[in-house]
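Complex shown without one protein chain; remaining protein chains in place.
Chains: A, B and C, in written order; residue numbering restarts at 1 for each.
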Amino acid sequence: METSFTLAGLASQLLVGLSRAMILFIVSSGLSFILGVLRVPNVAHGSLYMIGAFAAHTIAVAFEGSAAGFWLAMLCAPLVVAVISLVAERLLFCHLYEREHLMLLLFTFALMLILGDLTKMTWGADYRSIVAPPLLQGSVPVLGTAFPRYNLFLLMVGPLVAIGLWLLSTKTKFGKIARAAAVDREMVGAIGINVSWVFAFAFVLGCLLAGLGGALVSPTISITLGMDHSIIIEAFLIVTIGGLGNIWGAMVGSLIFGITQSVGVLVLPQFAIVFPYLAVVVILTLKPTGLLKSVW
Amino acid sequence: MLEVQGIHTYYGLSHILFNVSLKVQRGQVVCLLGRNGAGKTTTLKSIMGLVPPQRGRVRLNGEDVNGVEPYRLARKGIGYVPDDRRIFADLTVGENLEIAARPVPGSEGWTKERVYELFPPLKPMDSRRGGLLSGGEQKLLAIARALMTNPQLLLLDEPTEGLAPIMVKIFEERIRRLKELGLTVLLAEQNLKFTLGLSDYGYIIDNGRIRCEGPVAELVDNEEVRRICGI
Amino acid sequence: MKRQHALKASLILMAGCWIISALLLPAPAAARNIKIGIVDTYSGPPAVFGNDALNGFKMAVNEINKQGVLGNKIEFVTRDDKFKVDIGLNMAKELVLKENVDLIVGTVNSGLAMAVSDAVAKKEKIPFFTWMGKSENITGKAGHRYVFSTTENTAMAGKAAATVLAKKPIKKIWVAGDDYEYGHALDESFSRYMKQLKPDVEFIGKTWWKVGEPDLVPYFTSIQAAKPDLIHFCTGGASMANVLKTIKTTGINQKIPIYIHTAIDYAVLKPLGTEAPEGVMGTMDYLFYYPELSSNQKFVKEYQALYKAPPGFPAFHAYTTAYLIAEAFRQAGKIDREKFIDAIEGLKVDTPVGKVEMRACDHQAVYPILFGTTKISKEYGAAVATDIMTLRGAEVMPSCEEIQAARK
Partner (left out) sequence: MVKNILRTPSFLWTAAVLLVLLLVPFIAGRFYVYILAVIFVWGLLAMSLNLLVGHGGAYQFHHGAFYGVGAYTAGLIITKTALPAWIGLCAGPVAAAFTGLVVGAFCVRLNKLYFGMLQISLGSLIWILALRWYSLTNGDDGIHGIPMPDLLSGSVPAYYFILIVVSVCLALMYLILKSPFGATLRAVRDNPQRCQAVGINVRRHQLLGIVIATFFAGVAGVLFVVLEGSVFPDMLFWVLSLEIFIMCLLGGWFTFFGPMLGAAIMVALRTFVGSYTEYWTLILGVVLILLIFFLPDGIMGINFRTWLRNRERRRSTDVVR
């Protein structure tokens, strides 16, 4: 079989891998943040991603697909998710932080089942799709191949989120407290900080990122029920190979995931999906606690 | 200022403290002496609300604080310095202090600068990660961090444990400074000599029970105290 | 002490027997309506098909019940299989063994259709109709007396497309699609008939991506570089929108002709609005706006009044299924499975698009296949099919001899 193993092909493949990695990063950094600060393996994260996409669609449709509607959707859909997660946290999660990880995992799985059904009740089963604003439609030539503008946009948003998270965790008091709480929540309480609200904010922030990921991905895919199943497992694996709770680890993991898969397409198209999983196996065999330092 | 009345504390199902009572007057340094595993740390944790006692009472300034969450106690003016330091290892020394800062409106209060004045060795380490500090430095930092919350009462758990004698001297001197500044201190220790010069009053704890109490000078002469403290 | 335990144990034993027998004795048979069990997907992405089919079925049953069948009515119960084979099997057995349904219909999931066909229909001798499972194996290789298909299948789609495309100057074909049974089946049948009709075509490459793959651009890049004369995308469901979107973004349709089965489906094109790519060739067995027969217009109008949306192909299939079933029972004269099957073989019923026959040799409903090309329509605010060609069912179906050969 004749393949297009050219330099240009490889470069464009890498670019695509990178832009895919950005979505994965945004989602998994939220998961990682929650894992790091709250120690909750949040399986419902994927559901929030899905809700983010559906909410973005509803908002965009309310503005009849105008550019303003699109930008508003990107802004507001994560906020919708944040509100949902705040309710879930204050109502349910905040009573369970002391439980075993396994219990928390099953609890969030239960939440995923519930959110999945609620999404279906709210939005129904139809496929949906958002149209990107004219500015981001079409493609630009990169190294002789057409590269979609929207992917370029993603390539810009990803690093922005990363920088934002970095600033938040190193420059703000909340970030510092969150990092301290990740290591020793009891002691943070003992210096007069209400850890419960720190946790609530950390949880909401993480979920906000899931919602943002869902909103950002929505113009590139069809929004359907069941989106949550595939993203959550990928996000978990990314977080694991990066080092639990380490946001830069999430970045590294996402890049590995995105790039191994898109390069895998060039090498062995039928089994491209295998490459990221193989990468996980290799990494965890060589470095059992992930590439970067884990807070666990 | 602080009054502990007959508390019983459990770790899970095991009973650790039996009917422990003690009192700390404003401006005093009171010490709680006992061997390893005698229940000193548990007593302090019970006061701080980290391991709430199941029976008995803790009063702060006459107010019942049973079952109050630790962060509220901290805001009510208790500073806690754990024996294992529990520095936030990922944060720099400066950040460790910053997140604890809780300025009291209308009064001078502790700031990073004042704390560095009191503990000069910390100043050059402002941007070093807490986890990289030596044990002694971490102990200083733990006290400094507790001071940043502007406490009226400081719970100090074994500040001298594992320190070189020269460091112990420094600590003694610093704690005296704090007392002069009007801070009330409850000091859990097994180093009798260290506490001797500092404390106004002492309690001896063994096997989770208070064995005897009195001014420190008297305690030193007590035969039982010597036995319990292993001197 | 010991005796006490023995006593207790035997008491439990007796109580257990009593409770079970009291609870579980089969319920006495009531006066007979015809009872149909529906196992279909009402959650997850394929729910959109399941719901559409259910709507069409409900509408038909309401119409049929106005006259009644054999002096009684048709009633139905639904079960959600969650697109999972084990749950679906569980539900199908429950319907047959507990609800005592007379026949089973449903299943978007063609894997489940095969499982039900074998483990329930064949073993329990219960007629089973799939109205959405498009694998040609259901009524082909794995067919038997008790399984029926009232949907077009991959063999029909492939043969129809090959019939049209073989007449065009196409030599090099690239195949790309979702890596699942349906995708592979589409590829297999199209390739088979294309080679039959035009032996010099060459399949120069294949690309399979995982179902639900969000980013298809990289695959497109490598396909475009190979410069085929035609790309055959084997996809469906939620992925179809992805493929069409990527076609639009990369503009690949302006350089290379593209054929996709069901690409002209309105349910697929509508969410894309005016962003749908034009000039994509597709096949379909039902379009609500074509042919412009009065019967079809009436069907669409009534459906739209009920469900606020035009009927998709699942609704049409389910509607047809209901009429086939009702008519077969009328012909059989009583509620008897074997008589029912004898009656339905070769039966023809009126549907919105004309007569549809249930072919006797393989139990496959005979539908005409429509071949069209996408074009944005102002009227619908979305792309629709234009230049529609109709291929008669008999032309595009595998012959009875082929089926017999395959079943051996």
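Just so it is clear, a contact is a pair of C-beta atoms (placed from the backbone, for glycine too) under 8 Å apart; a residue touches a chain by one contact, two chains touch by 3 or more.
This is a predicted model, so every value here is computed, not measured.
When the missing chain is restored to the complex, the residue among C:Gly68, C:Gly111, C:Gly251 or C:Pro291 that touches it is C:Gly111.
Residue A:Tyr277 is the one among A:Trp71, A:Tyr97, A:Trp248 or A:Tyr277 that touches the chain not shown.
Only one residue from C:Ala60, C:Val85, C:Cys234 or C:Ala383 touches the chain missing from this view: C:Val85.
Residue-level contact of chain A with the missing chain is found at 41, 43, 92, 95-96, 99, 101-103, 105-107, 109-114, 116-118, 120-121, 229, 233, 236-237, 240, 244, 270-271, 273-274, 277-278, 280-281, 284-285, 288-290, 296.
Contact between chain C and the unshown chain involves residues 2, 5-6, 8-10, 12-13, 16-17, 20-21, 24-26, 42-43, 77-80, 82, 84-87, 89-91, 93-94, 96-98, 110-111, 114-115, 117-119, 122, 135, 137, 142, 179-181, 184, 211.
Rule of thumb we're sticking to: only the chains that are shown with their structure count from here on.
The chain pair sharing the most C-beta contacts is A-C. Centroids built from CA atoms put chain C at 35 Å from chain A.
For chain C, the set of residues touching two or more other chains is empty.
Residues of chain B found to touch two or more other chains are absent. Interface residues of chain A facing chain C in the complex, by the touch rule stated above, are 1-4, 6, 9, 12-13, 16-17, 19-20, 23, 65, 116-117, 120, 124-129, 131, 137-139, 145-148, 150-151, 217, 220-222, 224-227, 230, 262, 265-266, 269-270, 272-273. By the touch criterion stated above, chain C contacts chain A in their complex at residues 42-45, 47-48, 50-51, 179, 204-210, 212, 214-215, 217-219, 221-222, 224-226, 237-239, 241-242, 245, 249-251, 267-268, 271-273, 275. Interface residues of chain A, counted against chain B in their complex, comprise 173, 176-177, 179-180, 182-184, 186-195, 295.
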